[in-house]
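Shown here is a partial selection of chains from the complex, left in place.
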């Protein structure tokens, strides 16, 4: 890019590059980069590719003697993802990390790509089909002093929870509400988001659908009443499933129940690693 | 403020005041001012004064020939509110508007002060007391071509709604969820936020409390089951009450039910004026 000039009268190659100079403060920056980028992405679904909208963070570790990173390079990596139509998944997150560390001349870093995911579901009785939305995220991380690229997959699954205490003590009815199940799993191989979503839905008092005809609404109401679960039960029952899932090396897991009898949430959180330290 | 100078070497009274010059584009600005100011405020409660945190917007209308408004004057009005310990209510909103129009040399304007409100409630069976939170806002407005100061009071009240259809078609149980009742009322006299909040709570399937012992939870569960309401019923039953309230000249009213069987909301909205045009 030689001697380009315009009405502002400068020449490109002469612009000083402050970010490449040395830093004297002797302080490591654990993460530096770009945050909160809205970007179009492609995601694998059970039988297709979904075009969705992502929120992306990309950081590298900056050694104590380096003054700064090169912010525009992060965006150029994303632009390359877009230009090549690359699909975001377990494998490409590792490729992206490799490219980022190389282009930013870094040894450790972090990438998060969070997006909306959709699954077409069939209503339980009427068999009407409708589309449910979930939150899905991929994280890739290389921790300082390590070379392994960790890839985590995260889902937020809206479900129905029904309170066992309320059911047992009441003459009729039981309070129930929408709950958000959050699972972030460190994976040793690629799995579909649907697997984690299904685990959350099957352990809830009942799963949700976007379209429910009256017969379906009866089914959901009765199924939830037959499967009362405390917030503690939800996370434990899901933990049992994740403990048995061979692709999951460790996980964080929570349920937030937007209590219909209070204006605050009931919350439970489990973290567990199957890997010996 | 004469001839103050500092290390930057300027003299205050010589700084040009661009905002006071004339504008040639001949375009009225309906609202101009400051937005999203976080500010400490005092609010009247049933038997006390509550210190809370507000989010404030203040705008005036700018005639076609005026280049700009004076942004710092809005903040100085708020500072004066704070220095004098003024309580935000129906009367002081009118005073604030009068001061703002005078200081900004405007004929019409808009002020919104939104805050969190608390009521100490008594649990229905155990009689345990606890604090419930609500959203409360005051709006004052002088519409162009008018001199009357309209004051509106707004509340957002979290309640429980239980679906009549789900109850009727199911062998047992009924889906229920948290709902947000929104009421914005144009008032002809001062009333406590508690009056609007009570109207919303009494027409819900059941009201909420922060602390419920088991006996209370039984009460809330059974009361909601005995009072099933569609989102349409909620807004209509509240509209009936607001239609009869002598302090309310007109209102907007909605209910958003965070459906526990879906991942979207059911919503209903009514607006009504008792004033003949």
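Which chain is which? They are A and B, in the order written, and residues in each are numbered from 1.
Note that contacts are C-beta pairs under 8 Å (C-beta built on N, C-alpha and C of every residue); 3 or more make two chains touch, one makes a residue touch a chain.
Source: prediction; values computed, not measured.
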Full complex, copies of the single sequence (shown: 2): 4
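The rule is short, and it goes like this: only the chains that are shown with their structure count from here on.
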Mean-CA-position distance for chain B and chain A (Å): 35
Chain B contact footprint on chain A (complex, rising order): 132-133, 158, 160, 162-163, 165-167, 169-178, 206, 208-210, 212, 214, 217-218, 220-222, 224-225, 258-264
